[in-house]
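Only one protein chain is missing; all other protein chains are in place.
Per-chain numbering from 1; labels A, B and C assigned in written order.
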């Protein structure tokens, strides 16, 4: 184990936040030791923390954690805890992460890494100050087998990428009756761009390498006011509305273009008012020797063109449908029945992510690709900020800092 | 709890067989208590049994079972075991199931229920003789959210079904270099029909209700001989071949038609030599007021036509793509992030199945649909037998026994 | 020119019947000389005949025919007419065709060749008695570029076909309010099987070669009675209904299996009560070295699997989408802008068919594939008859006459 909390016993795991995503982290840790080879060292499921004691207790019982609590600070002094997931409101990430790192814990933070770029930078600095600890940002979509398969083709059989065309379209904000909520407040870029575009931006760099510039950013707000709900609302749910309306402050639709260090160009289209798209991220990658595409609506497959034969130039040119299976990343040993055509679900992704993080903590070499670091989490916010700057400057080109 | 082994402690679980499917059962039991409401009673993961001690031990460690062993008979006298999955060769199912039932255990058997219809009938009789015990046949594909969503439409918004058109196409036997194996031996109908057609037949009755007749059965063997491999082979893998060839005794392709009790007609097409189809089951259902279709290659979606408006009769007639989400069976509470477009994997299905069986054992009302019974397992074999009889009689119509 | 009406002037064309299909023949002849190389000999558009004088006159004007008339017999003695299309009610085909052949005309008959197999056989005999005249049955779907491309792969790069799975699904009869019409009367097999199944059967033999047996035929009538309409109805249109109901005498759904001379097996599913399918024919072909599929709903493409590389056996196994273009049959020179991705419409098919028939009449070698003969038209009816016999015998196997 590479942890400063060196010991010879099991790796102790805790999760802070037991909402939907927090429970996904719990489930991921629970399935991690069942997956892949070699076996992980023994794990100990120590604690689930949530401000709501009943929620924390329920999660602890379901996922087999030893105890639950309401105060994350109790983990700081618990020597049996080595690995902690932070799955609470973004504005709390920095304080918790800094404290955990100072206490010698490995930290896996949900994305976005922080609520502001300043806080994200502080967290990346804190991670750099603790090189003996593993830090991660939970860009769980990197674990999708089809996406990983495409990434492995880029720069290899596909050759250098020339063009990335991505979109993330949701419909959660399309109805004017969806009530006002925190997600509709904050300046331009804190809307669709930050909420869902952040995933697409991360995948774009994951697949194509670092961007150098963004350009032509444009934000649009079509639903300009929303009714205030009568009580508390959760997630994207409907609610009884008052007659009061408040202004929507941020972007329903965000579009921009980008250039990559390798000369490729990217087009990005992001919307939260896209009827028919409950939750739909997709991209096309074009390269010297072919193309690939993937659509989260059809997660069990991807499509490729490999221009390696004369056929591809004439009568049989077109996309090849590829159903993911044991020949692709993650699936061999990563799902219970690892034969072709088995698909995978979001739960599997959290298992792969938890396993990868635990492999890093345990110092297992040659296993899964490592989790995105805090630096990667900062990077995502840097790009979002640059897109906001481009929009503020009427679409002007904005140079990105180089990605460390 | 409805078990004869009444107690007030946790429900003890054991799995016999730790190959791929056995491990899937282990994983299913492991995730079952994390899913849905209300919480399950406490579970105890007692034992994994496999003829190969190392395989059993690995599974026990990974999935958190207390011990492993090589002799299933040790479970008979273990009072801490209440629920047992049988996931070994079909020819062993009867002996094990009868012994477990006599020992007061609830038994979930992998499909097909037995190697012969006589043995399956004996197992169904044994189950009937123990009405206090829960028995199940693991038709896990019934747990697919999209399939379950379609079943719920049939007889309801879709009206009475008129036509079922199903196919199960695989390519595992297409290469003449795939070596001879046990699966290519046995009489007509023991090939593609029994191996994969059995799943399709089960889903057809699951969705459309009982069949009354089968007709026009036709078996075809295109690869008439296969080379004997040099050593032992596993699953569908390639191997070094000897020069010796043996005759393939059973069906590469099986086709037949069926009639259902409600007057509907069915067409079935089953092949193990279908290039391009690694593992591809799909069906169309037509009914009075619309249609639905599903394809295992695209598990995260299904398609419906609902002819309820004038639109549907004119300019907007056609299939509606439906991406599964929390509005459909199993997904609300059944996957960690239960928002729209989350997909699901084969691991999720085993979790749903294990949860359903444990709900039955624990006497939880109003939960998941129950697991197919031993009687359902027998039924599947009765239909397969009738198809074999039809083929033997040159395609003549064969009447099925009524389904109890 | 191979015609007995030898002359050195233009080829004179006439069309009998100016309903929808008759006008399609007119349009086909009109575009035929604009297509492909070498140029056709000069054509003369002589006459359009229809029982309704105004309909005939309108068609003649639109398509540039010199005159119109109401009596097909006037063509018999018109030496300027060499080629005649018969596009009237099936029961009239025989009389007209025999008279035209006796008058030395080349005859292209719409399908089905006749109303009864006896009349079809008489027509095939008449054709055989006039070997100097060209006869054709207008199976226009053979002209679809994607279907022709698949046919060209079978027996070649795909190797021997093993399995054909076809379906023709329409929804025109699904509503119980669609009024009674002639198409719902006649015995079993005169419904969906004859109306639309005949096209599928023709394509099956076109792609896979001759069938030898049919088996397991099953007919189902779900809408057992229909209201009589108040006035005359045309095509599939709705109408004001009386309260009188009459029994539907023939098949809403027809299913059967078949075997081919090359050992392949076929599954056929045909329905006129398939909601969501306005007019949907599709098939899959599996063969030694791959597979192909086509769906009339997506006419501009087909899909192939070619198992010629290791890729195809592992990570990139799956269907390749092929968009039809100039690399495929008919499109180079057959559409005005013959670049990739141009699609084609039903009008193009009638142009290809007319051109092919005129090439045969003009004795042009090496051009388009010839039109299906009267013998092919008879063949289609022989297979339909065998399916009817199989159904009458409870699904028993029925041997087909060999195809001459």
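To be clear about the criterion, a contact is a pair of C-beta atoms (placed from the backbone, for glycine too) under 8 Å apart; a residue touches a chain by one contact, two chains touch by 3 or more.
Not measured: the values here are computed from a predicted model.
Asks: Kindly state which of the options A:121, A:167 or A:183 is in contact with the chain not pictured.
Replies: Within the whole complex, the residue contacting the unshown chain is A:167.
Asks: Quick one: say which of A:215, A:343 or A:360 touches the chain that got left out.
Replies: A:215
Asks: Check each of C:219, C:350 or C:374 against the chain that is not shown and name the one that touches it.
Replies: Reading the full complex, the residue touching the unseen chain is C:350.
Asks: Of A:39, A:276, A:370 or A:401, which one is in contact with the hidden chain?
Replies: Only one listed residue reaches the unshown chain, and that is A:276.
Asks: What chain B residues would touch the chain not displayed?
Replies: 149, 301, 303-304, 306, 311, 314-323, 327-328, 340
Asks: Please output the residues of chain C touching the missing chain, sorted low to high.
Replies: Within chain C, the residues touching the omitted chain are 20-21, 23-24, 26-28, 30-31, 33-34, 39, 58, 61-64, 235-236, 278-280, 296-301, 323, 325, 335-348, 350.
Asks: Since one chain isn't shown, list which residues of chain A touch it in the complete complex.
Replies: 162-163, 165, 167, 169, 171, 174-175, 215-218, 220, 222, 252-253, 255-257, 259, 263-269, 271, 273-278, 284, 286-291, 305, 307, 312-313, 317-319, 390, 394-397
The definition used in the following text is that only the chains that are shown with their structure count from here on.
Asks: Same or different: do the copies chain A and chain C touch each other through matching residue numbers, with over half of them shared?
Replies: Comparing the two copies, chain A and chain C contact each other through largely the same residue numbers, since over half are shared.
Asks: Through what angle, between 0 and 180°, must chain A be rotated so its C-alpha atoms fit those of chain B, rounded to a multiple of 5?
Replies: 180
Asks: When the centre of a chain is set as the mean of its C-alpha atoms, what distance in Å lies between chain B and chain C?
Replies: Averaging C-alpha atoms per chain gives centres 42 Å apart.
Asks: If you average the CA atoms of chain A and of chain C, how many Å lie between those two points?
Replies: Their C-alpha centroids are separated by 54 Å.
Asks: Could you say which residues in chain A touch two or more other chains, in rising order?
Replies: Touching at least two other chains: 301, 323, 340.
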